[in-house]
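Below: the structure, in structure tokens.
Removed: one protein chain of the complex. Kept in place: all other protein chains.
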Amino acid sequence: MSYRIDPQFIAEQNARAHQQLQSDYEALAGVLSRRGCDIEALTGQAQAFAVALPSWGVGTGGTRFARFPGQGEPRNVFDKIDDCGTIHQLTRVTPGVSLHFPWDRTTDARALREAATQHGLHFDAVNSNTFQDAAGQAHSYKFGSLTALDPEVRAQAVAHNIDCIELGHALGSKGLTVWIGDGANFPGQSNLRGALERYLESMRAIYAALPADWLVYIEHKLFEPAFYATTIADWGTSFACATELGPKAKCLVDLGHHAPNTNIEMIVARLAQFGKLGGFHFNDSKYGDDDLDSGSINPFQLFLVFNELRDAAQRDGQAFRPAYMLDQSHNVTDPIESLMTSAVEVQRAYLQAALVDTQALSHHQKNNDALMAAQTLKQAFRTDVSAILAMARYRSGGAIDPVALYRASAYRDHKREERPVVAGRSSSGIV
Amino acid sequence: MSYRIDPQFIAEQNARAHQQLQSDYEALAGVLSRRGCDIEALTGQAQAFAVALPSWGVGTGGTRFARFPGQGEPRNVFDKIDDCGTIHQLTRVTPGVSLHFPWDRTTDARALREAATQHGLHFDAVNSNTFQDAAGQAHSYKFGSLTALDPEVRAQAVAHNIDCIELGHALGSKGLTVWIGDGANFPGQSNLRGALERYLESMRAIYAALPADWLVYIEHKLFEPAFYATTIADWGTSFACATELGPKAKCLVDLGHHAPNTNIEMIVARLAQFGKLGGFHFNDSKYGDDDLDSGSINPFQLFLVFNELRDAAQRDGQAFRPAYMLDQSHNVTDPIESLMTSAVEVQRAYLQAALVDTQALSHHQKNNDALMAAQTLKQAFRTDVSAILAMARYRSGGAIDPVALYRASAYRDHKREERPVVAGRSSSGIV
Amino acid sequence: MSYRIDPQFIAEQNARAHQQLQSDYEALAGVLSRRGCDIEALTGQAQAFAVALPSWGVGTGGTRFARFPGQGEPRNVFDKIDDCGTIHQLTRVTPGVSLHFPWDRTTDARALREAATQHGLHFDAVNSNTFQDAAGQAHSYKFGSLTALDPEVRAQAVAHNIDCIELGHALGSKGLTVWIGDGANFPGQSNLRGALERYLESMRAIYAALPADWLVYIEHKLFEPAFYATTIADWGTSFACATELGPKAKCLVDLGHHAPNTNIEMIVARLAQFGKLGGFHFNDSKYGDDDLDSGSINPFQLFLVFNELRDAAQRDGQAFRPAYMLDQSHNVTDPIESLMTSAVEVQRAYLQAALVDTQALSHHQKNNDALMAAQTLKQAFRTDVSAILAMARYRSGGAIDPVALYRASAYRDHKREERPVVAGRSSSGIV
Partner (left out) sequence: MSYRIDPQFIAEQNARAHQQLQSDYEALAGVLSRRGCDIEALTGQAQAFAVALPSWGVGTGGTRFARFPGQGEPRNVFDKIDDCGTIHQLTRVTPGVSLHFPWDRTTDARALREAATQHGLHFDAVNSNTFQDAAGQAHSYKFGSLTALDPEVRAQAVAHNIDCIELGHALGSKGLTVWIGDGANFPGQSNLRGALERYLESMRAIYAALPADWLVYIEHKLFEPAFYATTIADWGTSFACATELGPKAKCLVDLGHHAPNTNIEMIVARLAQFGKLGGFHFNDSKYGDDDLDSGSINPFQLFLVFNELRDAAQRDGQAFRPAYMLDQSHNVTDPIESLMTSAVEVQRAYLQAALVDTQALSHHQKNNDALMAAQTLKQAFRTDVSAILAMARYRSGGAIDPVALYRASAYRDHKREERPVVAGRSSSGIV
């Protein structure tokens, strides 16, 4: 039997922390009330928020130089579901899991769905993988997949994506995220325009296979693995392609996939305005696609992204429902701890954005009062909503302090014993 | 009477340089012939190439810290036409002049057109200016122009653009370039989406005023003067807006207006593919919108841009006619010398791209032979076509060595006398 | 008589805001006390903190494209001192003023010193200006100042710096900040090594003129106004030069003067470690040297810089005394409001860094517990210390809400009348 944290243990741990939380919560309630904000409404909003987990994120990540594995890493998709379940058990904010095929391929979709359900999890968008060669694959993706010049390679890549849709369909997913590494390392290697023409042709075939209630998310990325020209390099290309494909095609924004100095929140605003914002891969970065924990490097940027999402929701109402997922690489931390912390950071940014005094903001904007408009955002961002987030978890049955509780539970030690290392084998996704 | 370089003087100077040019030309003819290329066809292509001059470029530029004026700077648009005429006289590659209003406003369009014609010049796209407050202007653009919240400011900015169209129409122009500095310096200062909505509204009014055979060019820029969010910041926004506006709206690419590490030639390929590549502002940069001389920092990038233009021309034929203009700031050089040299550098890149062995390139691409494909481009780029460019000028009546001839003519000394400095007055455009 | 805000008015305004402040302060006191922190000690630290004002910052700034002047701008150094005095009066955190020569040159140093004293101000480091040509200057700095090839230009620039030292000495300053724009716009324009040799030669002459208790601060900057190569472009060059010059030469870090993606707090740590950290020009930026308000774009980075300063202070004790100055360009805000807000943001970052649980941090670092170490910093950063900062101001006689009070006082309206605009004249520094 796989070890799970006992709800009783959670209750006991919470009991010790509850007193201080209650005091902090009341103190914050007072501060907010003096500003005209109702803490209870905010706590409710926090409880309703959700961000999906990446199945590949529960294994230790690495760089091209090395991967330093952790202890008790998941060996297969069922182990991954267990870890995701634990994250959701403690944070109550991650009910969705995003799978990656063929990494997470299973022959028993029913069993997998059941395993998820037992943890209170469902399956979010599925991801295809044509940036690696799977064992036994007929054609190599060395020179591209959906854009390859060889029609057999393209056909294989298209078929894999359609296969992903079917797998996802069986699991209850409603979307397919397509990220390809296709591109060129050298000027001249590829005809830039020809590559995108082939991409569109391939994507049309995939698009045609989407169930009626599905979306396909196009994920752009500036560079890596291609180092001169990436076919889907920026939001402009993603947007143009999503427009060509039709209403079920949307753009997915990964916070680490942009050129230095890019104003990402403005890209969010643009995609929302033109009806093509599909969702997010949340993480943080300082240099490139560093895949660091969300909010760890530039928390204000994360807040500003959510400020745009708040604005879009206010304008577009229920029609605006972007998919939120984490996508991180945990190279030096326990992946479960990083994912719990990151999910809370995303929730924090959402809540801080909810705190923005939109009437005041609008008033200052109308007066060209740049200083007060900026300070209106800063005031929301500066508010330490930790007590609200903890109370939301507490009320939803999660842990007041997820990391402390997780450590106290010795979950990882249990998994180290349950999941013995098989030499030379890693199912932890991207290295 | 305004001093002009005597054609006789050009003939004399060329006579001295012709012998060596002929030898170099023949040597290159041999090299090219051994590669299967006909130098005469290339020389003809070089003679047919043209790139427009920016009227504001003939004055000394500067930075926000200082402007160090040169000698004999033009005092008005007629002086500028004289300088542009001289550049064209010597290079034979710059028959078009791009004006900037209100800087170049004149009450006598006929006289201006006549002055241009005497130099063999015509008027290329005109530029509106709503990033500065002109003397006597009713409303300030401090907080935006086409995107301003104040409808009177927007109306003024729209009216100015329509005025530019009328001025340009009287001068024989066929296009309007719209670059605005609108944006925000602080998060919160502006509602990002609202600003673009107002932009589109303003642009629709301008678009409606375009004569049937005109195009409007939308020029994007990442930052400066806005330092947090620029409304038209990237090609994605430019493309989305041009699409919204209609077929007469196109995107203009300035090589210095992108985020660090951006692959600009791919943007060129994308805009060409989607039918929205309107034209270029050529210059070079290492950091931001440095407005340095074309080809001075990264000549291979300029070549790669022209390689995409070559590909687009090959695919789309006569329909593909982007507008080429220089847009530089000459802070430490004589502007006339920089513009002559830069025009030749752009022509050089065009010619090197014409040298690409497209059959071999296509063959290597089909074989995924990245190394040979890259070397096919490099071979074209490595070819020193200086002798062809000089011969093209010589045959077209220009100078074999434009800078040397210009210096020998003492043109600048004449202008220093003709154009006495009026204290505190500068009509040289951007400082 | 120049208008000043009446202390009585401050008292009245504070009286209205005090009740809410007291409640917020007590709420925060509780939160901090539950974490083991004493709010009173922190308030004392906040009261003891100081950051100097740039005299040039009280005028409206601009870009190379335009400057949109504000109302009632200071006309001379005495007006600037009045504005700086008002900022200090309300914030109690800006007792120093950093002058810029020749902009702030006066023939009556005694009067200037007296004016400052009346406002409770003293003079911080003085700044030389050899990036512009002053009226009537014998030689131009168009091609460099301290690095110019022409020995007469260099001599003039050296003499100006020595003059600045003398002016500063008469005013009670203890330091000279040297920032030069010298560099090249084109490869080849300047011999890179020769330029630095001449710089060192010039700086040795300036260094020799320093009084015994003075420091000279070398300020590096990546680009602008030079767009290809800046002679003092990075901290490595600054450090090497400061080492060559001797113990009175230190390095000054301006937060906006680095390449994209640079980890600035690590530069701070390096300079501190090697004994060469002289001080700061605080501001914020997203793209280049944007000179935005401190903490407006990336407040976490500002905190991390102060976290390194805290670490250095802990290690080096009283010996570690870097100079803190603001250096911003206020293009769209009232400069007084921006400077007040920015001074408080810098003070905030200092105080948040003081909140870091250094024992816990050290413990987590020793255990390679990256997650908890990161969260230890984040907890300090997340703490909303606004109530402490307001209480510190209140107790020191300043304003609980400086911007609101300033607006209520109609200070700017008074100045608009006192300082009529003289056509074509601006003494507000950098445009």
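The first chain written gets the first letter, and so on, giving A, B and C; residue counts start at 1 in each chain.
Just so it is clear, a residue touches a chain if its C-beta (ideal position, glycine included) is under 8 Å from a C-beta of that chain, and two chains touch if they have at least 3 such contacts.
This one's a predicted model, so the numbers in the text were calculated from it and none came from an experiment.
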Omitted chain touches shown chains A, B, C
Residue among A:63, A:76 or A:314 that touches the chain left out of view
A:63
Filtering C:30, C:69, C:260 or C:397 for touch with the omitted chain leaves C:260
So which of A:128, A:285 or A:376 would be touching the chain we can't see?
A:285
Which residue among C:53, C:112, C:269 or C:313 touches the omitted chain?
C:269
Spell out the interface residues on chain C facing the chain that's missing from view.
142-143, 149, 184-194, 196-197, 222-223, 228-229, 233-237, 239-240, 243, 258-263, 265-267, 269-270, 272-274, 300, 304, 307-308, 311-312, 315, 361-362, 364-366, 368, 370-371, 373-378
Determine and list the chain A residues touching the chain excluded from the picture.
62-66, 68, 131-133, 140-143, 181, 185-187, 189, 222-225, 227-228, 260, 285-288, 290-293, 296-297, 331-333, 424, 430-431
If you put the missing chain back, which residues of chain B would it touch?
20, 23-24, 27-28, 30-31, 34, 260-261, 263, 286-287, 293, 295-301, 332-334, 337-338, 341, 368, 370-372, 374-375, 378, 381-384, 386, 403
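Everything that follows uses one rule, which is that only the chains that are shown with their structure count from here on.
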Quick one: label the inter-chain contact graph as line, ring, star, complete or other.
complete
Can you give the whole-Å distance between the Cα centres of chain B and chain C?
39
Sequence positions of chain A contacting 2 or more other chains:
260-261, 263, 300, 368, 370-371, 374-375, 378
